[in-house]
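Before I ask anything, let me first share the structure, which is written out below as structure tokens.
With one protein chain withheld, the remaining protein chains of the complex are depicted in position.
Let's turn to chain A:
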Amino acid sequence: MTNFAQLFFDATSLGGLYAMAALGIALIFGVMNLVNFAHGEYIAFCVFALIVPSTDAVAVMFLGHAPALILIPVILALGGLVAVASEYAVFRHLRRADPVAMMIASFALGFVIRNALLAAYGGRPKAISLWPGLNMPVNIAGASVPLLQLIVIVTTLLVVTGLALLLKRTRIGLEMRAAAENFTMARLLGVRANRVITGAFALSGALAAAVALIMVTQTGVADVKMGGQIMLVAFIATVLGGLGSLPGAVAAGFLVGIVSVVLQAWLPLEARPFRDAFLYTLVIVCLLLRPQGLFVPASAKPRV
């Protein structure tokens, strides 16, 4: 039973992290059909914003010095800012381009951000200790759970509910949903495209920043590569959930997290290094069974 509780907390906290990353990608896809390959780099950017730019092996805190009450809003705002800036610099000029061109542009943008980070901070992973107290274990239901896992679970729930409220109850949320449903029609009915898209980017960037803070606290490492790994999982979750469906992205994010924790626990020892290979194979199998994803949004049906 202890083992089960432990597994449950591991799985839900990892799933929550994936769900938040997937939401960031699904939001933008819903509004402008852009598969944003730069999302992982937003995460890496927010992580590195915590420390002073230098190529030394030891990380010196920069923004990370600030108390949590200031740090969290600042980093969230920074994430939103990077995302909005990338929209202004790149994607705004590609509004009429097809989704493939936008996808490649975002891939290129991610590559630029990644190499800029490499140039400023060097390629070696660095140790960062942000809020080390959060990794203290707490005893719940017979399992010792790091406090952070609980925070992640609670944060995910808060973010998802907050986002749901925003989308259902506010005007900008209504406009975003309308834009996701049918962008051209929404514009004809008076939805301001630029405002909606900027809003989606800002939210997506803030989500990336939240993911960054959690990852840094959890792993204690700042690595340029850390964005790429979670971005891939997030993509897979958005496709699995049905491209463009926000509840689908959250559900699939949790699902991928749970499956990956379960695989980690149950795979025989010699097969564990190949866990990701098993995970992705399962994903491809799953997509074969439901090519449109688990939750098919109404906008996914092609019109002829």
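Here is the rule we use: a contact is a pair of C-beta atoms (placed from the backbone, for glycine too) under 8 Å apart; a residue touches a chain by one contact, two chains touch by 3 or more; residues count from 1.
Basically, contacts and distances are computed from a predicted model.
> Among "Amino acid/amide ABC transporter membrane protein 2, HAAT family", "Ligase-associated DNA damage response DEXH box helicase", "Sarcosine oxidase subunit gamma" or "Phosphate transport system permease protein", find the name that the UniProt record gives to the complex chain excluded from display.
"Amino acid/amide ABC transporter membrane protein 2, HAAT family"
> Looking at the whole complex, which of A:Leu109, A:Ala212 or A:Leu255 touches the chain that is not displayed?
Answer from the full complex: A:Leu109 touches the omitted chain.
> For the chain not shown, which residue from A:Ala5, A:Ile72, A:Leu118 or A:Leu134 touches it across the whole complex?
A:Leu118
> Tell me which stretches of chain A touch the chain missing from the display.
Contacting residues on chain A, toward the hidden partner: 35, 90, 93-94, 97-101, 103-105, 107-109, 111-112, 115-116, 118-119, 228, 232, 235-236, 239, 243, 273-277, 280-281, 283-285, 287-288, 291-293, 302, 304.
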